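Only one protein chain is missing from this complex, and each of the others stays in its spot.
Then we have chain A:
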Amino acid sequence: MMEFRPILSALRRHKLAAGLLVLEIAVACAILCNAVFMIRQRLAQMQVHTGLAESGLVWLMTDGVSGDAATPVTERNLAALRGIAGVQSVATVVSLPLANNDMNFNPSMDADGTRRGPNVQLMLGSPGYLQTLGLKLVEGRDFDADEYAGMDVWMPQSSSMIITRALAGRLWPEQDALGRTFWIGNRRFRVIGVVDHMVRGELRGTASEYVALFAARPASALSALYVLRTDPASRGRVLREAADKLMALNPQMLINDKGTYADLRDGYFAGDRAMAWLLATVCVALLVVTALGIGGLASFWVAQRRKQIGVRRAIGATRRDILRYFQAENFLIVTGGVVLGMALAYAINLLLMTHYELPRLPASYFPTGALALWAIGQLAVLGPALRAAAVPPVVATRSV
């Protein structure tokens, strides 16, 4: 067991330098804990389960100057897309999860509109769209063919709707949601089914899955969002063929954007990914600077104490003892820094919680952070400590 007392008394003679190093390690530790926590938060958010069977989905967003409204353009296009080899199903929808655009409403929970529900996304699609997207029904049934009726301006005529389990739990906690109703404006809608998961156009914390799904016949306009399901391997080909086919059928049509669902998801999280990389870079730079500081100070001390080391060696200390001395000294300093750093990390976390809506730092970060800094400290001190251990006893006999 190492004797700490002589180390402490030696450190007392270098209070300032040692104190500064403790401070540096503390600030580094505090920043590191919070930065790593933020990285993990962002990575966790990027793992969000959209509720869709994402791997085989591709989409095309079209627009254009419509000709006459009488021809059922969209239905004709859907039939044509269905004919492409490898396409399992096709539908049009108003928006896709994580597409950054959505239509929202606040339902009325009674007929005269005094009791309002939370903000909910309105999802709308053509026959079979639940299946195309790969949404999983857990209760009730899917829409019947005759429920895909027309639209009144922007509300579907059919009064049937399917909601997510999250929304059911919010509106009717611990009750059966099937058969329940709410109002939008003066129209009443009835729940016929519940889907497991589906997220909105943009994530909104606990309200991310408040979605109500409705059924409607596709409008006969050139502007639409087509979704196709195929097997993942032929996504690229299907997307190309679908675009060619739509352009051939509708010379007036413009394809604004197209891609796989994976592309769309990547785009949604691009900012988060950038931030995670930036945080990680700063963390690494921080560790490097801290290690440089520890190493620099240690080599100074070694150079300064050459004579004392020589004396210790001359009166019987082994190389190992010298090595251990510097390692133990470093351990003490880093421990001081870590203890102070934990308190600081906690304080910074509290501050961020009030200003940036971050959750509380989990307790597991403290021991992990301490281990990381101890490891960095020992690595940084190894070189100078080995140099110290190599000091020959004969140094003791030389004057300066």
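To be clear about the criterion, contacts are C-beta pairs under 8 Å (C-beta built on N, C-alpha and C of every residue); 3 or more make two chains touch, one makes a residue touch a chain; residues count from 1.
One rule holds in what follows: contacts and distances are computed from a predicted model.
J.: Can you match the unshown chain of the complex to its UniProt protein name from these: "Carbamoyl phosphate synthase large chain", "Aspartyl/glutamyl-tRNA(Asn/Gln) amidotransferase subunit C", "ABC transporter permease" or "Glucose/mannose transport system substrate-binding protein"?
T.: "ABC transporter permease"
J.: Thinking of the whole complex, not just what is shown, which of A:E3, A:D110 or A:D152 touches the missing chain?
T.: A:D152
J.: Determine which one of A:A35, A:I163, A:L239 or A:A385 touches the chain that has been left out.
T.: Considering the complete complex, A:A35 is the one touching the chain left out.
J.: Pick from A:E24, A:E54, A:E209 or A:E329: which residue touches the chain that isn't shown?
T.: Only one listed residue reaches the unshown chain, and that is A:E24.
J.: Among A:S158, A:T230, A:T290 or A:N330, which residue is in touch with the absent chain?
T.: A:T290
J.: Which parts of chain A face the unshown chain closely enough to count as touching?
T.: Answer for chain A: residues 16-17, 20-21, 23-24, 27-28, 30-31, 35, 38, 63-65, 106, 113-114, 116, 119, 152-155, 185-187, 251-252, 254, 256, 267, 270-271, 274-275, 278-279, 282, 285-286, 288-290, 292-293, 295-297, 299-301, 303-304, 352, 355-356, 400 touch the chain left out.
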